[in-house]
Structures are given as C-alpha cells and as structure tokens.
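Sharing a structure, written as structure tokens. Questions coming.
Here the complex is missing one protein chain, while the rest keep their positions.
Each chain carries a letter (A and B) given by its place in the written order, and its residues are counted from 1.
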Amino acid sequence: MHIEDHPVLGKQLQAPVKFYFNGQEYKAYKQQTVAAALIANGIKKFGLSRKLVQSRGLFCSRGRCCSCYMTVNGEDHVRTCMTRIDEGMIVSPNLEDPVIRSDRDGD
Amino acid sequence: MLDKTTIICRCEEISYEEIEEVIDQGARTFDDVKRLTRCGMGPCQAKICTNLVANIIHEQTGRPLHKIPLPRMRMPLSPIKLETLTTDSTSFSAVKSVLDEVELEDGKVR
Partner (left out) sequence: METEVLIIGGGPAGLTAAFEMASRGLEVTIIDESFSLGGQLCQQTQLIRALPSAYQPMAGFKLANKLTEQLKDFSVRYLLGHRVIGLYADGSIGVTDEKDVFPVKAKKILVATGAAENAISFPKWTLPGVITIGAAQTLVNRDFVMPGKEALIVGSSDFALDVAYQLMEVGVNIKGIIEKSAVVNARDKEKVNQVEKKGIPFYFNSYVKEAKGNGEVEAIDIQLQNGILTETVDLVCIDGSRSPILDSFYQLGCSFGYQEVLGGWIPQYNKHFQTDQKNVFLAGNAAGISNHAALLLTGMISGISICEELKVLNRDAFKELTLSYWRELENLENKDAWQARIRHIEKFSAPLLKDQFIS
C-alpha cells in the first residue's frame, strides 16, 4: 500500500507512473524505487535463489545484499532497491542466471 | 537459533553446518572459510555474512573477535556491469588491485 498521507511528512506522492510486473500493470510514484513500488503493490517475492531455489526479496535496502536483484527493462541483476521506478518500466523476477553463452554468439 | 541448516551466506547459500565443518578442519579467518566453502563469493561479496561468520568462528574456537581479521575487499567494491567496466574513458593508470595480484615481492609472487 502507498502511504498517500504520511503522518509527519504529509502528501508527498504527487507524480504517478505505470509499470509492469509479469505483464500486469501497476501504479507507483516517481520518487519510489522499483523495490518499493513492488512492495506497495503487495509483491514481496522478487526472485529465486540460485542453488536452493528459494524465494528472495528486499532485505537491506542499501544496495549491499543483492537480495532484491530483478530484471528491469531487459537488464538482468538490477539492484531494485537502488533503482528508481519510471513510466512504463518492465520488471520481471530474477529466476535464474542469465544465459551468457549461446549458439548465436559462437560459443 | 542454532539450527544447523540456517543459511549464513545468503548469496551462495552456505549453511551454519558447512561453516562449522570447515572450522573443525582448521579454518580460522573469514577468507579460510571462503576458500573452503564459497561463503562470501556471491554478488554481495561478503557484505552481509562477514560478521555472522566471524561470530561463528568466535563461538566455535573461542578466538577473540579482534583476532579474526577482515576479509579481503576486492575491486569492484560493488556489482558493476561489464559494459560499464569496459569504459569509454581513455585516461587512467593501471588498476591498483590488479598490480597487487601480480607484482613481485622479494622475487616471489605475493
């Protein structure tokens, strides 16, 4: 849930933006991070761990733990706690390591 | 609290049990544990597990925390895209940490 009227800081959420997670449209506000925008919409599970395939989400919110890695506008392993949401952003979960070798690239 | 399956390194998913085992085998520093288990070798580069591991070494061996040294903190200090690292900038000197890896000291590789 967005805090539209903060008890101390008042009405700070002024500039709404649309973004997409798993193909569905959600609402956020411009100064929010991608991680915060997702949590505001009830989405806490951002991806899966590499070895034990367990759910991961925001943890430190300081760009340190990398638990909030997601794919943003096609770019893998983005620290969503350090990236601001933007109009039309396409966010998808971090489910596995990206493919870095392929037939196309001659590997 | 002492459930042995508890994850200590979130990135590489190394459990308390795995760390305890290498301490039994003689690991006494963070980097000892790292080399034996991959603990701290994931994307966060030990930013979250350093103190957890130091505390486990302390608990298991009685070694005081001030005798458990810091892990190496290598460049890049936080995750960076390869595309960014292969910068367009043209004026630099060599990267210090790379020189430290290869420089000779008393005729030997450090």
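In this section, a contact is a pair of C-beta atoms (placed from the backbone, for glycine too) under 8 Å apart; a residue touches a chain by one contact, two chains touch by 3 or more.
Computed from a predicted structure; not experimentally measured.
Hidden from this view is one chain, which touches subunit A at 1-4, 6-9, 12-13, 29, 31-33, 36-37, 39-40, 44-46, 49, 54-64, 67, 81-82, 84.
By the touch definition given at the top, subunit B reaches the unshown chain through residues 1, 3, 5-8, 10, 16, 47-49, 51-52, 65-66, 69-70, 72-78, 80-81, 84-85, 87-89, 91-101, 110.
Rule of thumb we're sticking to: only the chains that are shown with their structure count from here on.
Note for the complex: subunit A touches subunit B at residues 49-52, 54, 56, 59-60, 63-67, 69, 77, 79.
The touching residues of subunit B, when paired with subunit A in their complex, are 10-13, 42-44, 47-48, 78-79.
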